[in-house]
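A protein chain is absent from this complex, but the other protein chains hold their places.
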Amino acid sequence: MIIIVTLLVIAMLASAISAYIFKDLLSAVIASCMVSLIAAVLFFLLHAPDVAMAEASIGAALVTAVFVIAIRRTKRYEE
Amino acid sequence: MSFLHNYIYYIGAFGLIFIGLFIMAVKRNYIKIIIGLSILETGVNLFLISIGYIKNGTAPIFSNAGIAAENMVDPVPQALVLTAIVIGLAVMGLALSLAIGLYKHYGTLNLIKIKEQKW
Partner (left out) sequence: MRKLSIIIVLIIIGWGIITSLQKIPFGSSRAKLADHYINEGKEETGAANIVTAVVVSYRSLDTLGEVTVLFLATIGLGAVLATIKRKSERESEKASLILSTGCKLLFPLILLFGAYIFIHGHLTPGGGFQGGAVIASAFVLMYLGCHEEKRINETGSILSESLGGLVFLSIGLIGLAIGTGYFLNNFLPKGEFNTLLSGGIIPIIYIAIGFKVGAELSKIIDLLMEES
């Protein structure tokens, strides 16, 4: 059980570091969406189902949609 | 191994806070800074929920009327984090509309070039 939690935390930190490294802004947004998804799984493992549902629907779906629409109306590559 | 049992959630939450602060302080592009703000808020919410955890606890919902109430986890931080997640979405929406306004007015999203165009 503790091995699964450790692997999930390592994956979450690796996605956050790769959001720093990518130069293509669309890839950085997808990495931050993955941070939100793994955080939703960790909320469920901490026995908080209300917060897990809110993070999965608001943090992972709607924030990513708003980011992608804003990138479409401005530049795509960071210079 | 007992170190991992006690501290793994704290390491995850503070790692996210540090990476979010580092992205916000170093990067020059406006949308990259807003991505760092979103990672920072996720880290703070994870830290708040992991404070209210009881070992071998259950979720605070009475599915049938006979569930024992001794082992439930703390419900007060969960109510506060619910509010915080929705307000995080509102802040992101407002910040990205300002990004669209900046791009239309200056033609670039690099903050160093915007500061040089003063006149």
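When the chains are written out, they are named A and B in that same order, and each has its own residue count from 1.
Criterion: a residue touches a chain if its C-beta (ideal position, glycine included) is under 8 Å from a C-beta of that chain, and two chains touch if they have at least 3 such contacts.
For clarity, every value in this text was computed on a predicted model and none was experimentally measured.
Within the full complex, the chain left out of the display is in contact with A, B. Here one chain is not drawn; of B:M1, B:A25 or B:I112, the residue touching it is B:A25. The set of subunit B residues touching the chain not shown comprises 6-7, 9-10, 14, 18, 21-22, 25-26, 50-55, 59-65, 69, 72, 74-76, 78-79, 82-83, 86-87, 89-91, 93-94, 96-98, 100-101, 104. Against the chain not displayed here, subunit A makes contact via residues 49-50, 53-54, 57-58, 61-62, 65-66, 69-70, 73.
Here is the rule we use: only the chains that are shown with their structure count from here on.
Distance between chain centres (mean CA atoms), subunit A to subunit B: 10 Å. Interface of subunit B with subunit A (complex): residues 1, 4-5, 8-9, 11-12, 15-16, 19-20, 22-23, 27, 29, 31-32, 34-36, 38-39, 42, 45-46, 49-50, 53, 57-59, 61, 73, 78, 81-82, 85-86, 88-89, 92-93, 96-97, 99-100, 103, 108-110. Across the complex, subunit A meets subunit B through its residues 2, 5-6, 9, 12-13, 16-17, 19-20, 25, 28-29, 32, 35-36, 39, 42-43, 46-51, 54-55, 58-59, 62-63, 66-67, 70-71, 73-75, 78-79.
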